[in-house]
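Below is a structure I'd like to ask you about.
Removed from the display is one protein chain of the complex; every other protein chain stays in position.
Should a chain be cited, it is by its letter among A, B and C, assigned in written order, with residues numbered from 1 in that chain.
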Amino acid sequence: MTETAPLTIRYFAWLRERVGLAEEQLRPPAEITTVATLIPWLAGRDAAHAHAFAARATIRCAVNQEFATPQDRVSPGDEIAFFPPVTGG
Amino acid sequence: MTETAPLTIRYFAWLRERVGLAEEQLRPPAEITTVATLIPWLAGRDAAHAHAFAARATIRCAVNQEFATPQDRVSPGDEIAFFPPVTGG
Amino acid sequence: MARVAVQADPFDPGAELARLLAGRTDIGGIGCFIGTVRDTAEGRRLAALTLEHYPGMTERAIAAIAAEAERRWDLAGCTVIHRFGRLTPGAPIVLVLAAAAHRAPALAATSFLIDWLKTRAPFWKQEEWEDGATAWVAAKEADDAAAASWDQTSPGFTAG
Partner (left out) sequence: MARVAVQADPFDPGAELARLLAGRTDIGGIGCFIGTVRDTAEGRRLAALTLEHYPGMTERAIAAIAAEAERRWDLAGCTVIHRFGRLTPGAPIVLVLAAAAHRAPALAATSFLIDWLKTRAPFWKQEEWEDGATAWVAAKEADDAAAASWDQTSPGFTAG
């Protein structure tokens, strides 16, 4: 039996600081198929993740380095990033 | 009896080419007191001036190096310039 | 094709301009914007600004923004260079150049590029004040409004 590829989850700015990690490899259960379902699963991992995802309205997401919406799909092997609204320029 | 100071009349771009002069010193009669009265007096000097001032709607003027209107006054010693609409930048 | 660079090092605006213009005689106007670190933020003295970014996505996002500018205006070329890392007051952060046959598209594309960079390129600024305290800069509603003025589409999305 082959194991599915993990998700690479990346965090930036204050999300990175709150989670305490810049990146982690995770295999969520099969029913996690969208950004919208991934977020509460991540938030439920521990207190640090819960704190990071508490202010959901100010969290943005990218799937495979493209800005994503809550409805966007999440598949094994994808790179999913969470971060605050961008402030470059 | 003291002679009044002449006007310095300057021409630029195609006005300069049509008049055939970049600059001339002139003493118009006392009744020439505005840009509006100076123009027909200059146009009446010779064929070159008449040709230069023929397209009056496209001629702009400056008095003492400030953009002027037909109503602006012209006094002895003033520097009066005539030119087409500007095309710098 | 736009020239895009994301780097810690300073950039040389004169050299970038020369590079954009080299051998070109079809350009009538070049618009340019340079963003620099200001020494105050909300009345407090700033010691430094640290820019974090998302390597890989940043270059893709900037290239997409530049491609959108090239789709909207007939540009002879454009350049976007954005720095990351710790920058002190007076340091240049970002360079935008847009060249076109006429000034209107060059200037419009320059404004568009910096407005979209502010809201669509994955950079985050952390302010470091003179007393040593730090804070992440919050996105400005004014920036979202400026970016949105170029389009009907929203510049981001809410995950929650």
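Couple of notes before you dig in:
Everything below uses one rule, namely that contacts are C-beta pairs under 8 Å (C-beta built on N, C-alpha and C of every residue); 3 or more make two chains touch, one makes a residue touch a chain.
Treat the numbers as computed from the prediction; the structure is a model and nothing was measured.
Note that the absent chain touches B, C when the full complex is taken as a whole.
Contact with the chain that does not appear here is found for just one residue of C:A5, C:I34, C:A135 or C:A148, C:I34. Within the set C:V4, C:I62, C:L75 or C:I114, the residue that contacts the chain not displayed is C:I114. Mapped onto chain C, the footprint of the missing chain covers residues 12-15, 17, 21, 23-40, 89-90, 101, 103-104, 106-107, 110-111, 114, 146. Where chain B meets the chain that is not shown, the touching residues are 10, 12-14, 35-36, 39, 56-57, 59-62, 65-70, 81-89.
The rule we apply is simple: only the chains that are shown with their structure count from here on.
Ranked by distance of CA centroids from chain C, the top chain is B.
Mean C-alpha position of chain A lies 75 Å from that of chain B.
In whole angstrom, the spacing between the mean C-alpha positions of chain A and chain C is 26. Chain B and chain C have Cα centroids lying 50 Å from one another. Shared interface positions of chain C, defined as residues touching 2 or more other chains, are absent. Among the residues of chain A, none is in touch with two or more other chains.
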